[in-house]
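Apart from one protein chain that is not included, each protein chain of the complex appears where it belongs.
In this document, chain identifiers A, B and C correspond to the written order of the chains, with residue numbering beginning at 1 in each.
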Amino acid sequence: MPGQVFVLTFSCIDRPGIVAAASTAIFEAGGNILDAQQFDDPETGMFFGRVVFGIDPSRHDESLVAEKLGQAFLPFDMKWSLRDRGRRRRVMLLVSKFDHCLADLLYRWRTGELAMDITAIVANYPQDSFGHLHLSDLPFHYLAVTPETKAEQERRLLDLIDTTSTDLVVLARYMQILSAELAGRLVGRCINIHHSFLPGFKGAKPYQQAHARGVKLIGATAHYVTGTLDEGPIIEQDVERISHRDTPEELVRKGRDIERRVLARAVRWHIDDRVFLNGSKTVVFPE
Amino acid sequence: MPGQVFVLTFSCIDRPGIVAAASTAIFEAGGNILDAQQFDDPETGMFFGRVVFGIDPSRHDESLVAEKLGQAFLPFDMKWSLRDRGRRRRVMLLVSKFDHCLADLLYRWRTGELAMDITAIVANYPQDSFGHLHLSDLPFHYLAVTPETKAEQERRLLDLIDTTSTDLVVLARYMQILSAELAGRLVGRCINIHHSFLPGFKGAKPYQQAHARGVKLIGATAHYVTGTLDEGPIIEQDVERISHRDTPEELVRKGRDIERRVLARAVRWHIDDRVFLNGSKTVVFPE
Amino acid sequence: MPGQVFVLTFSCIDRPGIVAAASTAIFEAGGNILDAQQFDDPETGMFFGRVVFGIDPSRHDESLVAEKLGQAFLPFDMKWSLRDRGRRRRVMLLVSKFDHCLADLLYRWRTGELAMDITAIVANYPQDSFGHLHLSDLPFHYLAVTPETKAEQERRLLDLIDTTSTDLVVLARYMQILSAELAGRLVGRCINIHHSFLPGFKGAKPYQQAHARGVKLIGATAHYVTGTLDEGPIIEQDVERISHRDTPEELVRKGRDIERRVLARAVRWHIDDRVFLNGSKTVVFPE
Partner (left out) sequence: MPGQVFVLTFSCIDRPGIVAAASTAIFEAGGNILDAQQFDDPETGMFFGRVVFGIDPSRHDESLVAEKLGQAFLPFDMKWSLRDRGRRRRVMLLVSKFDHCLADLLYRWRTGELAMDITAIVANYPQDSFGHLHLSDLPFHYLAVTPETKAEQERRLLDLIDTTSTDLVVLARYMQILSAELAGRLVGRCINIHHSFLPGFKGAKPYQQAHARGVKLIGATAHYVTGTLDEGPIIEQDVERISHRDTPEELVRKGRDIERRVLARAVRWHIDDRVFLNGSKTVVFPE
């Protein structure tokens, strides 16, 4: 078992020789590949790869690996990243009134399921709204927002993201639409969760609409945020069965269960470097 | 175990005393209730009930039961039906080019899973299009349809429904939109199946659209047909998990599996008198 | 909408007239039935019923309802209970080291999903083992247990159950096998959760065994406790998909998710009077 484990992600326009180049570089730097997944999208012509490998740190080092990979990838105009698995992703959690997703993420973080560092919890409600959650060991920021103060609030939010070196922003039922500008600054590193139905419903009170239509399944979708809320590249979805006995309130309750489950999976996969943006879609390498 | 089993379905505007009236009538006619389910919709104020009961035919008879129930239901302006479970529903299957749902329904019928009589198979493709299916023991009608002949074809279809005393028409991937007139004649007794996605997609080539959007689940919906295709009251839905590796062709393949499963369930529940129309929704009493 | 809502559960040896008797009594006491489900087990010959009904408390009262039902049920040797829905079940939670089920039940209780009163949390670990959970508003009892003190510990536990008028004891990953005597005292009011696999595995370290066997699904079962642990009547089960990439540790992690979900459902259904003991099985009336 190697002492130091790295996750390499890389993507470029597909052409012969990419895997040979990467695997040879890793081999020459003393690495042993533990897990590798690759996907070539026949439509976009893009290549996506994720390789987990270990080195013996007493004989080899990270800088050599990075150097070898850099050389190997030169001909490919490669977009790549190399992360020591011990360097945990830095994650900021944004929340509004409903805290079921926040509570679930915190629980999974405390038990070690989510290997991340929490840089801040940001809410547009004061801290005592979350009195039953144990938050005292976490930096909490109450950033109220009104139509008038939204621009200023987003500026403070962005400052906080920068000063805390946050890698990922999670909208854990944060009921504010990010401005196109802020969304643009967070491309590929801001995850949102929302309800989903078959068929989809536009407009307000979706659970009421779903109820009125008598749907038999309700669902949730975790996706990257883009300028258009609820329309970004999908990371994960799941559903739960309902019946004619379920009132709109029951749908909301069952929806909470799906939302927290789906969001936790999306966050987990993102911080483990399993998710790639691929145009309007994602590539997700399974656990 | 009683020798003769009946299924009673009944619905009316909810008010006290309905269940007492029905159960007393059944008791007085010598019946023993085997299964009973009831639902009161707090929104529409409607009551829905389904009771399965048996009688000893050597001592009691059906006409007495019907008479007692008729008397009991008089004050309630009740819509009700009583069916000897041995009187199987008469079902017509409509199909176009894709026969996965037809093949599945026929298999389930042959094995006794679907306790129904098939009155006809109607297709807008000739019989030899379904050469690998064993159809020779079933009345097959090839009713071609063009924009010009649609009205005439629907007239012949309706004739066939009437002359064969068909109770239920199943659109088993029948790729023709029924006219509003025909749909209106078949309210509550015509079931359609179509694909469903989270979120929903409008327009042509939905599997391609779902693929372009990178959805992680695809689904199917069985519903009663109304004037507007794909918009009738939903009977059943289900989904299957997909990944970024699935091409549009794979989605279509996986969609077939869900479509046939969902349609078979909806047909089964309908012919077992488990499904009630409730405005734009259904009430489905579970098995 | 009636001002006072009751849940009636009743079961006896099946024979004609039960439903007529109950529904007539409710009608005569001024009640309006809102939901009714019934099941006759053809094997055991037992009848099981659950009726939800409302009365207008300004015109009728509970004592009249109980009196009418008592009279109606006299001929049937009926086992029945009547609960005002506002009288919440009193629930005690037992836990050991792993608190994922406890945390989940508490969260659902705080959000109102589980309409119960918590009489006590009992653990065989000290309170500071659960430091990240907000427990200060709940009575916590640390009852350590060793082979020598087990009898004494169970006596204190039973005392606590009695003095707190606890209706239901939930073993939320409580890693102690109850003595046959204690289990016997709690028949039908003590729920346990444990992992389940296809096929089942006997003995220690089941997740390791499941991993060694390469199962593709892992599951959890919530059941009533009997003298034999893990063998009581099943209330609910569910599974999650796994792959060859999952280590035993991953199985444990995924197992936690299923365990808490399945236990929460079982508790919810029990406190809503939906679960009946039926020999070695249960009858569960769906929501």
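Here is the rule we go by: a residue touches a chain if its C-beta (ideal position, glycine included) is under 8 Å from a C-beta of that chain, and two chains touch if they have at least 3 such contacts.
Everything quoted here is computed from the prediction, not taken from an experiment.
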Displayed chains contacted by the hidden chain, counting the whole assembly: A, B, C
Full-complex contact with the absent chain, from C:28, C:99 or C:236: C:236
Contacting the left-out chain in the complete assembly, out of A:26, A:69 or A:191: A:26
Residue among C:97, C:205 or C:245 touching the omitted chain: C:245
Residues from chain C at the interface with the omitted partner, ascending: 39, 41-42, 196-200, 212-217, 219, 221, 233-239, 243-245, 247, 278, 280-284, 286
Contact set of chain B toward the excluded chain (per top definition): 35, 100, 103, 107, 110-111, 113, 131-134, 243, 245-246, 250, 253, 256-257, 261, 286-287
Positions on chain A where the hidden chain makes contact: 1, 14-20, 23-24, 26-27, 30-40, 42, 286
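By definition in this document, only the chains that are shown with their structure count from here on.
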Copies chain B and chain A - interface residue numbers shared by over half, same or different: same
Centre-most chain, if every chain is reduced to its averaged C-alpha atoms: C
Inter-centroid spacing, chain B versus chain A (mean Cα positions, whole Å): 42
Where chain B touches two or more other chains, by residue: 39, 42, 286
